[in-house]
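These notes are about the structure you will find just below.
Only one protein chain is missing from this complex, and each of the others stays in its spot.
Moving on, here comes chain A:
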Amino acid sequence: MTEQTALYVYALVRHRPGAADGVTGLDDRPLRLVPVPGTDVAALVHDASPKPFEGADDQVRRWVEQQSRAVTTVWERTGGVLPMTFNVLVADEEPAQDPAGGGRRAEQRLTDWLTGRAAEITERLDALTGRCELRVEITVDRTAVTARETRTDPRAAQLAGRSAGMRRLLARQQEQDVRNAAGQLADTLHAEARHRLLSVAEDFRDRGRAHRAPDETDVLSAALLVRKEDIDTVGTVLSELRARHPAVRIRFLGPWPPYSFTEDGLGMRERDGTAEAVGGGTRPHPPGV
């Protein structure tokens, strides 16, 4: 068997024999676990040709959905998971890299590499076990921000005798006033929502929004790492916020495998979000400060 093979890696999980049984991934390929010898860790993979998955947007969306479904299923069976990003493929070693001829096969390369990092991977899996990622997106619907909260009289823009240019100017002014009122409401809501969510979440990352609506002002968009038993507590915070402010719109997604909280495991990604935070009062201060 000299043809080149590769492994498409979905996730690193606690090795539970049988956890991948019946699970399919991209294009319905059957998945299997590759145990890392001497550890409790396994890689969830399918056997692939060493070619990346490329395609039109709709095709990529289907693959993403299939990958996410597969990872979620195995995550629920094993409890802890370090999900991979899309298109992580490990190929056979180029023969040229090994003077003895015939480089290592993909599976050997993958398990060699994972064996060397088993301690940090296990530690991260432990930290993520029983936790999930929730996505919270809060916005203010500007069409529901009442005229009372804005400064100008909307009728001013309709006044007869105005030139077209002036009418447009006043309409823009009116729109700006609504934006300002929504912005102030958004500041207050953000402070309140962040405060309450931080009391529940174990980790919190500000995230960009994937979903945008033209008449909405962003309040908060975050990925939360939450213990599974605390999902309803987050849900209660959100339902109360929504009940108190009629202009509030909330998207609440999950529970997902902790995609946004894996970077510590393999140390390849920059932390984002609250990286500037200083340790909780225990940080040593420079002498003399």
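We take it that a residue touches a chain if its C-beta (ideal position, glycine included) is under 8 Å from a C-beta of that chain, and two chains touch if they have at least 3 such contacts; residues count from 1.
Here, contacts and distances are computed from a predicted model.
> Looking at UniProt, which of "Gas vesicle protein", "Putative peptide ABC transporter permease protein", "ABC-2 type transport system ATP-binding protein" or "Alkaline phosphatase" names the chain we cannot see?
The correct option from "Gas vesicle protein", "Putative peptide ABC transporter permease protein", "ABC-2 type transport system ATP-binding protein" or "Alkaline phosphatase" is "Gas vesicle protein", the UniProt name of the unshown chain.
> Looking at A:Val36, A:Met84 or A:Ala247, which makes contact with the chain not pictured?
Among A:Val36, A:Met84 or A:Ala247, only A:Met84 touches the chain that is not shown.
> Taking the entire complex into account, which one of A:Val74, A:Val145, A:Val200 or A:Ala247 touches the absent chain?
Touching the chain that is not displayed is residue A:Val200.
> Which of A:Val34, A:Leu110 or A:Val145 sits in contact with the chain that's absent?
A:Leu110
> What does the interface between chain A and the hidden chain look like in terms of residue numbers?
Interface with the chain not displayed, on the chain A side: 6, 9, 12, 50-52, 54-57, 60-61, 64-65, 67-68, 72, 82-91, 109-110, 113, 134-135, 151, 164-169, 172-173, 176, 180, 186-188, 190-192, 194-195, 198-202, 204, 206, 208-214, 218-221, 223, 231-236, 238-240, 242-243, 250-256, 259-260, 262-263, 265-266, 268-269, 273-281, 283, 285, 289.
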